[in-house]
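One protein chain is absent from this view; the other protein chains keep their places.
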Amino acid sequence: MSTSMKIGYYPGCSAKGSSLDYELSSSEVCRILGIVSSEIDEWNCCGSTPAHAVSTELSAALCTRNLVQATKQGADIVMTPCPSCLSNLRHARERMQNPEFKKRVDELLDEPAPEVLPEATSVMQMIGKLCSAEDIKSHVRQSLAGIRIAPYYGCLMSRPAELMNFGDPENPTLMEELLAACGADSVLDFPLKTECCGASAGIPHRPLTSVNSGRILDVAVKMEADCICVCCPLCQMNLDLRQKQAERQVNAKFGIPVLYYTQLMGLAFGCDPKTLGLNKLIVSADRIVDRIRALNTARKEAQGGNAA
Amino acid sequence: MPVLEGKELRIVAFLCNWCSYGGADTAGVARATQPTDLRIIRVPCSGRIDPLFILRALLNGADGVLVSGCHPNDCHYSAGNFYARRRLEVLKQFLPILGIDDRRFEYTWVSASEGARWQQVVTNFTARIHELGPAPRLEDAEPLLEMAEMALKPLRPLGTGQKAPLDELKNAIKARIKDLDVVIGWQKGDDDAHTIPLFMRSEEDVDRLVWGPFNVNNPATYVNELIGSALPLAKKKKIGLVVKGCDSKSVVELLQEKLIDKENIVLFALPCEGTFDMARIDRELGRYLKIDKVEYDEAGVTITADGKEHRFCIADYAQGKCYNCSMPLAKNADESFGDMPQITGTPVTPPELAMLDAMTLEQRFSFWKGEMDRCLRCYACRNACPMCVCRDYCIADTREPHFISQEWSVREKIYFQCIHAMHLAGRCTLCGECQRACPVGIPILALRQQIARVISQLFDNYQCGMDPEATPPLLCYQVNEEHIKQREL
Partner (left out) sequence: MRIGVFVCHCGSNIAGTVDCKAAAESALSLPDVVYATDLMYSCAEPGQAAIEKAIHDYALTGVVVASCSPRMHEPTFRRTVERAGLNRYMFEMANIREHVSWIGKDKVANTNKACELIAMAVAKLRNDRPLHSQSFDVTKKVLIIGGGIAGIQAALDCADGGIPVILVEREPTIGGKMAKLDKTFPTVDCSACILGPKMVDVAQHPNITLYACSEVEDITGYVGNFDVTIRKKTTYVDWDKCTGCGACTEKCPSKNVPDRFNENVGLTTAINIPFPQAIPKRASINPDYCRKLTTGKCGICAKICPTKAIDYERKDELINVKVGSVIAATGYDLMDWTVYEEYGGGRYPDVITSLQYERLLNASGPTGGHIKRPSDGKEPKRIVFIQCVGSRDKSIGRPLCSGFCCMYTAKQAVLTKDHIPDSQSYVFYMDIRAAGKLYDEFTRRAVEEYGTEYIRGRVSKIYPDGNGQLIVCGSDTLLGQRVEVPCDLVVLAVGINASKGASHLAEKLRISYDQYGFFLEGHPKLRPVETNTAGVFLAGVCQGTKDIPSSVAQGSAAAAKVLSLFARDKLENDPQIAHVNAARCVACGKCIRCCPFGAIREEEFRGQLKAKVIDTVCQGCGLCTATCPQGAIQLSHATDNEILAEVNQLCQF
């Protein structure tokens, strides 16, 4: 895997706090796959939901600054693990093409932004773009075969469709493709893969989040998933950290681990669970780790037996 | 009736009756408000639209011309719009060389059910024309005169051809002349520095045949008159033709268009080392009483006129086409002597065209106004053209149909050149006879060069006069045109 493209890495705030494990695992996976990026100097918050709820100009100014910083470092493209950050970066870049809008945003910045800003993409799309299934397969040490995984993208990764450009907004499949490359053969056709988890309503209107997350967890459990695979820090938090709240709301017991796709890929690549931040999960993923190991050992023995 | 001053511009639309005229009706029935500038001419099919109608409108002061037909595959006549698409795209890409902004002409497809789309097309096109403003008028243009730098780097060494196996060729002609009504070549003209066509009917005539850089005429020009399809069947002759590589292309083109039969013509070929641009030679010689002698060497000739020596190096004084020539020896000749020289490199933009390419639209418009002003309407360009097979039935000489008037104006003169260029689209082999024949030295070849360039770009590097089996690109079509990228309206 090689590319002449210079990638600027934008972690986003949660990567340094609530989703440290996402950052750990995605940087580990990228390292293994040979995707080189450099973190943007002095990056700032993308503004998240509050900024654009108050003013699109403010939100765009925050994101534009990050994109400009990346340009100054010589980045051709900006990559971020967080779908919400990505959405804001892309919206900003799109809106800045309107000269009127740009003028208003430029007033908020120290100096006017350049006419052309770098594109932003997700870590997932970057892996999908730069690495073929064969590339990924070549790094797999422990196949994910036999693990029943419910792929869950959340609502932001694929929407709005024309901006995110992530396949069918109702049925994206990139995560399944990456997992399949890691040997996963029991990825479920998860019907709620793009439903909302309740997102930031967890603070102002907790029952809503509990209902939404509860439904997702409920269907995943009923479909006998071993784990849920996510790509958004907020989804992970709502499904994992708030799983107990959801259980109370819908009156059920779930106990299902919620892993980032990078953690699952990392496990497939044979990384130490700790370097992938698995110890940060609330619902322990130990049984997933054990099961992967057990299944692989069993397969190896069966193969060895056959050979003998 | 004048256009509403300052409010409307003159926009002409040609609509096919079945789809787009119906679409415009549908828009009307839906009361879909549109700008009032557009005037619609109803035609049965977009294939009925002669590009010359559009040129007529643009030269007559239209600020914009829109053509709309049925969507590809939906033509009421099954294929009219496919032909139209090719012809209109060629026209669109031809316009800029005249100095006309190609955005002033657009073609699109609107079906009878697409009233809303028609409204959008009219609105957008009218807005585009208003953005461009009124079209420049020939009356207002400042004449501009400019000359092209003709000499280029040739694709093979140029020379004077004095080592060509002329005697072998003469013997070959003599061997076959009794089976032929006439063989055409070149002979010494009024003096040694000029040639005139030679019509050989006997072995003695053959001895007068000359070969060298003064053999500028294209003998293929006479072919159609002698054996062309318009002749009474009984009167067709069998002829021979001595050709340079470039001349042979004209014959191939005539064969390809089935205007002549292969059995009626025998080609004799020698490798050409380049021919002189006689306009520049004569300019250099100036007025003289007598050419004393012409001495050849490998690199050029020395002409002594009235005792004064003039040196003409072929590398500096060749015709524009010779520098770009990659076929000095005819490929399909019946009797061929000498070897095909090594060709290195690929042809570049011809000098006349390169000069125009470097100009702005406004400058080109002024250039043609300046150049065409001195056109005599003598039609030497047409008469010298080997592909002008209409001859006595040229539409410039009739009122049925009445495309062009006899009015003495730059407009009509340019329009004739447009007619010639359009009628040569996909046929012109760039032999340059039109320009060579022009008594007032107008670089009219540039218009044909532009057409040839467009044809080549649009239709897979199609070169006229190469393959007698090929189908002329404007007499066929493809359902999905690979190189025609239509613009949204």
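Just a few scattered comments:
Just so it is clear, A and B label the chains in written order, and each chain counts residues from 1 on its own.
In this section, a residue touches a chain if its C-beta (ideal position, glycine included) is under 8 Å from a C-beta of that chain, and two chains touch if they have at least 3 such contacts.
The structure displayed is predicted, hence computed values, not measured ones.
The residue from B:E257, B:D282 or B:D334 that touches the chain not shown here is B:E257. In the complete assembly, the contact with the undisplayed chain comes from B:N60, out of B:N60, B:T344 or B:Q457. Listed residues B:K262, B:R283, B:R391 or B:H483: the one in touch with the omitted chain is B:R391. Checked against the full complex, the one of B:I40, B:M466 or B:I484 touching the unshown chain is B:I40.
The residue from B:L132, B:A148, B:V210 or B:L231 that touches the chain not shown here is B:L231. Although one chain is not displayed, subunit B still touches it through residues 1, 3-4, 7-8, 10, 12, 17-19, 21-22, 24-25, 27-29, 31-36, 39-45, 47-50, 53, 56-57, 60-62, 70, 73-80, 83, 87, 111-113, 119, 137, 139, 228-234, 257-259, 389-391, 393-395, 398, 400-403, 411, 423, 471, 475-476. Not every partner is drawn; the one left out touches subunit A at residues 168-171, 189, 191-192, 195, 218-219, 221-223.
Assume only the chains that are shown with their structure count from here on.
Inter-chain spacing, taken between the CA centroids of subunit A and subunit B, is 62 Å.
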